[in-house]
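Here's a slice of the assembly, chains where they normally sit.
As written, the chain order gives the labels A and B, with residue 1 at the start of each chain.
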Amino acid sequence: MESLNTLWMSTGLANFELGQVIMMLVGCLLLFLAIVKDFEPLLLVPMGFGAILTNIPVAGFSEAGGLLYYIYHAGIETGIFPLIIFMGVGAMTDFGALIANPKTLFLGAAAQFGIFSTLFGAIALNAIPGIEFTMKDASAIAIIGGADGPTAIFLASKLAPELLGAIAVAAYSYMALVPIIQPPIMKAFTTEEERKIEMAQLRHVTKIEKVVFPLGVLMMTIFFLPAATPLVGMFCLGNLMRECGVVDRLSGTAQNELINITTIFLGLGVGSKLSADKFLNIETLGILALGAVAFSIGTASGVLMAKLMNKVSKEKVNPLIGAAGVSAVPMAARVANKVGLEANPHNFLLMHAMGPNVAGVLGSAVAAGILLALVG
Amino acid sequence: MEHLTQLFIDAGILMLTGMVFVFAFLGLLVIFINNVLLKLANAYPDPIIQSKRPARANNAKVSQQGVSPSIVAAISSAVSQYRQQHRKK
């Protein structure tokens, strides 16, 4: 009898709290979005699963001694997992399109206005009772506008770990929603004529340029923004391993097994931050709203910057590729290509859009470094 | 209220500093690409890889030595079947 009672008291049913149930449904929603809607599944599947696990009563996944506790503290609090991911992303990134058309860096720069303007918005939300964002919180939220998952997780784990769950959910959700969020904005800020602009074929980029490029980026980061060197440094290491041609086995592992292993655990660890007390509050709503605003402003800024460049430069760029400056590699570049094809069936913008796209990755890593340096 | 005003001012300064810095940084990168990388590219152009030409020429020769199109079709179909079977990995 006593044994049955012990067993009953150890069931989930006897211990559930409402918040946990809701958060499990949130986890299921993330799994649904990932599996059925193909929303950034590589991260959202483990993350949604982690959200379910962390909210199981009695099991203690995120308490001392629990699996998610170890994963979070060893891999995310230390920043190790996002940095390994970033190294892998670097090993997957081809900067050829950017080097061939360096002007596109300005598009990637402009799109970061999505980040910095959101700072303002986050502070403004303090006017709503129940929301109290410090400047650190605001910075961590603003980075969602960078449309770059590992950067957002890295910065949030340093500046506002208690908001990490909501920030990661917002960042990955909006990255997945890029094909829905961006096209109307892109069309609103461009004329049919502008969308039809065809761009000249990109020049051939030599091997030595691709090898020296990550080293140059690293050196500039060291000189001007050491706070960004963890992110930029690991990214450049990955890219150097890719391009140098003498360590292909390391580059291959960084792009495949290592990033896969880390992604599983990063997702689980981030999911462990989706607990009721940290997620079910009005601040999360604020973060989700701000994230959408940040993405939209970033997109518009990129497009407008391209139009401005066309005013001063003789070689025209199609303003649609400015939208790719928010990063969200390679989704945003594909969206630019698709919207371009709608206006002009002979207009293949994919390669051109890869320039601002990878510039956006650098841009948001730099922005994260600035926020770390000034606020962290 | 005063506190919030201060935060707004801070956010404004941060925004300004940040955007200026981002543009300056990526702008410098443009200069780096246009000056350093382009010069490197001219100084050390990619070697033209000719080593594979002969192999292809050989293949072409083989094709001309009277292998009928049906054979080529059979081979490509075999290879594509093989690929399909091994696509998974």
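One rule holds in what follows: a contact is a pair of C-beta atoms (placed from the backbone, for glycine too) under 8 Å apart; a residue touches a chain by one contact, two chains touch by 3 or more.
Fair warning: this is a prediction, and the values are worked out from it, not measured in the lab.
Q: What formula, in the shown labels, sums up the chain copies of the full complex?
A: Chain copy numbers for the entire complex: A x3, B x3.
The rule we apply is simple: only the chains that are shown with their structure count from here on.
Q: With chain centres taken as the means of their Cα atoms, state the distance from subunit A to subunit B in Å.
A: Once rounded, the distance between the two centres reads 21 Å.
Q: Going by the contact rule set out above, which residues of subunit B touch subunit A in the complex?
A: Interface residues on subunit B, with respect to subunit A: 4, 7-8, 10-12, 14-15, 17-19, 21-30, 32-34, 36-38, 40-41, 44-46.
Q: Considering the complex alone, what residue numbers of subunit A touch subunit B?
A: Residues 98-99, 102-103, 105-106, 108-110, 112-113, 115-117, 119-120, 122-124, 126-127, 135, 138-139, 204-209, 212-213, 216-217, 220, 224-225, 359, 362-363, 366-367, 370-371, 374-375.
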